[in-house]
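Note that one protein chain of the assembly has been removed; the remaining protein chains are unaltered in position.
The block that comes next holds chain A.
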Amino acid sequence: MLTARKRTGRLTKRTGTVIAAAVAGALVLAGCGGGGDEAGDGKTLTLWHYEAPNGAMGAAWKQAIEEFKKSHPGVTVKFEEKGFEQIRKTASMVLGSDSAPDLMEYNKGNATTGLLSKQGLLTDLSPEVTKRGWDKPLSPGVRTTSRYDAQGVMGSGKWFGVPNYAEYTMVFYNKTLFKKHKVEVPTTFGEFTAALRAFKSKGITPLANAGAEYPAQQYVYQLALSQADRSWVDAYEQYKGKPDFHDAAWTYGATTFADWVKKGWIAKSSSGTKAEDAGAAFIAGKYPMFFSGSWWFGRFKSEIKDEWGTFPFPGSKLTLGSGGNLWVVPKGAKNKQLAYDFIDITMKKGIQNTLGNKGGVPVAADPAAITDPKAKSLIQDFTAYSDGGGLAFYPDWPVPGFYDTLVSETQKLMTGDAKPDAYLDALEKAYEAGAPKG
């Protein structure tokens, strides 16, 4: 025992020193790694966004960084690609600290940009917007998500963000499948349901869907929109009047959707699937149609092997859509002037055209410069909605946490656990509980 102790005793002394040295070394190393504190010297632009480098926005903004460097010699651009989750979870904390960037991409909406503006964490961009004319190309529907009032509610008040792009929903369809089964591409709602019936009679589920995420509720909302008008949307989204969840539009949306599931035009089994699955299945040619948003466009363009195209949801003047994510300038940004200069570059034709040709929906592109025919029709369809006041935002926007309610209630509607009436009751209850009073 005694010898053993002596032996181990010597051993531990040595390992003890090693451990102590390692800890000390690690702490010293870690201590040096503080975030670089650049003062507001006008020499560095710190820029954050969360777009994939091969997407439309990622590519356009990369080009914008190059142009910025050319027009601002001597200025370093410190670009950091962030994860969507990281920005979403930490934005208010980062913006309240010294580590805030000069310019960042952020989600539009009351619960995101609206909340930060209410907390005083964002710079009011109104003077710059007027001075540089950023508002000129933006239609009223696109502008809605840029402006927030003192309560952080979008639609009016000061400008806290500037969007570079927009988004909206449409029907993506597989031309090869349409041709193979001799189905005509529909232009009216009657032809649309006829096409759905035709595919079903050949044993094919016509519409791709994902009940566990946003696609299912977007079907319901689109069907309701086909029976609604602008004031209906304003009442629901911007609290201008009290929305009635048992009016003709909502009732039509819920019953028609349930009916389509019953008829097998939307697979009942899709109640548990994710948007990624629906998109991948459409890419693989398993479904002839998928009603979803322009955010799929770039990916479909690079991955679908069949012939494909898009058409607006037939028989509806309104569709889901809005301005895209915003450029915001944090209150604590150190080089605001550089940030404004960068936004200005992204609003110029060159960057906007790149965005359009890569499959995004630009807000200020030159239509003649868009060469890709699919991209051209994507942008034309958008302009038609946008000019006609047809952007109806998204069903989950009015109330914080409404998204989860919509997902779970729509799932029940699909599986038949809730009748359309009960479904609308549940939505009404959640809406009433969460919408601002007054």
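Keep this in mind: a residue touches a chain if its C-beta (ideal position, glycine included) is under 8 Å from a C-beta of that chain, and two chains touch if they have at least 3 such contacts; residues count from 1.
FYI, contacts and distances are computed from a predicted model.
Taking the options "histidine kinase", "RNA polymerase sigma factor", "Putative sugar ABC transporter, permease protein" or "Cytochrome c oxidase subunit 1" in turn, only "Putative sugar ABC transporter, permease protein" matches the UniProt protein name of the chain that is not displayed.
The chain not shown here is touched by just one of A:50, A:178 or A:221, and that residue is A:50. Annotation: of A:80, A:366 or A:421, A:80 touches the absent chain (contact as defined above). When the missing chain is restored to the complex, the residue among A:64, A:116, A:129 or A:275 that touches it is A:275. Taking the complete complex into account, residues 1-2, 4-5, 8-9, 11-13, 16, 19, 22-23, 26-27, 29-31, 33-36, 50-53, 55, 80-86, 89-90, 93-94, 96-99, 107, 214, 275-276, 279-280, 283-284, 293, 295-296, 299, 302-303, 305, 325 of chain A touch the chain not shown.
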